[in-house]
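Left out: one protein chain. Kept in place: all the others.
For subunit A:
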């Protein structure tokens, strides 16, 4: 039996895969903890999982900022390459700086055999290295790595942000240690990721699909109320909770109102006073249960939704907003599983045309099915758990310097 600890940022898409991998490790009799800033994670942990909440002494005002990092990413309208600057300067670096001490304390208390840190929780890697714990990295947003190839200077800029933070915490290296040299698990298949030369420690384990424990209620009757209607899901995730949403869904309404389609929309129903009759609008939906009943998906290119859609062999229209989503959309188009639209530029008729195209031309679905096959061959959750157990078993070499 080994002790594993996940270090996760307060970002759903980054947390969910660790919950599935952690559940498998727990089933195999290991001990698993999650170091996080978010107390709400407690209710999502698999049975037996331990919440290791980062908490700082109450008299220390600076440390009371924890809450503000929980949703900081939703607070600003960002788009395109600009968003990378925002992501690092205003979200990731402050978040990691703030979390470092708490992570270090928990490592001392929990004494894990292996730390698994998210690729954007650099402070997990820094703390593990400083404390002498062995660590692996989970890359939950693989497109971020692809930037190395396509825009090398942008990647270099990102790395420099990480290196500067490492130096603050006493690691005087000119390389970033966020991705572990022992094991960096890339949560996609190499087929979907695309060709790129990577060191051997990078392993493609496929996407880790997370079976959510809470199941939101869903109007199944309405979904099937019009026989013959094709069914699509429209979701732009949880991160973009601002004006973006309204203009986006206005176009969705214009595109699909009165069409022979049943449209499931993930959104706050209050966004508009009225939605068309052929729409089912819910704040959240049981996405994994829903996908097998659908014909296509329209999404913003978040890694999890894209992977779940492809796993179910469905074609999609991707409308990327920010961060790595443009690259994810590029991959979807490149493998032939869908089409992309420019978020700021597209009009209702483009959305309608694109959806009609992916629904009527079978090659999109066929390409999605092929990627689905590559995902299952990559191994997913079980494979990830195997690699982690293997690494935890390897004896740690302690070098004494005297």
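One rule holds for everything that comes next: contacts are C-beta pairs under 8 Å (C-beta built on N, C-alpha and C of every residue); 3 or more make two chains touch, one makes a residue touch a chain; residues count from 1.
We adopt the following convention: contacts and distances are computed from a predicted model.
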Which of "Spondin domain-containing protein", "Acyl carrier protein", "Sugar ABC transporter substrate-binding protein" or "Two-component regulator propeller domain-containing protein" matches, in UniProt, the chain that is not displayed: "Acyl carrier protein"
Touch criterion as defined above, residue of A:56, A:110, A:157 or A:218 at the omitted chain: A:157
Residues belonging to subunit A that touch the chain removed from view: 79-82, 84-85, 147, 150-154, 156-157, 320, 326-327, 329-330, 340, 342, 344-345
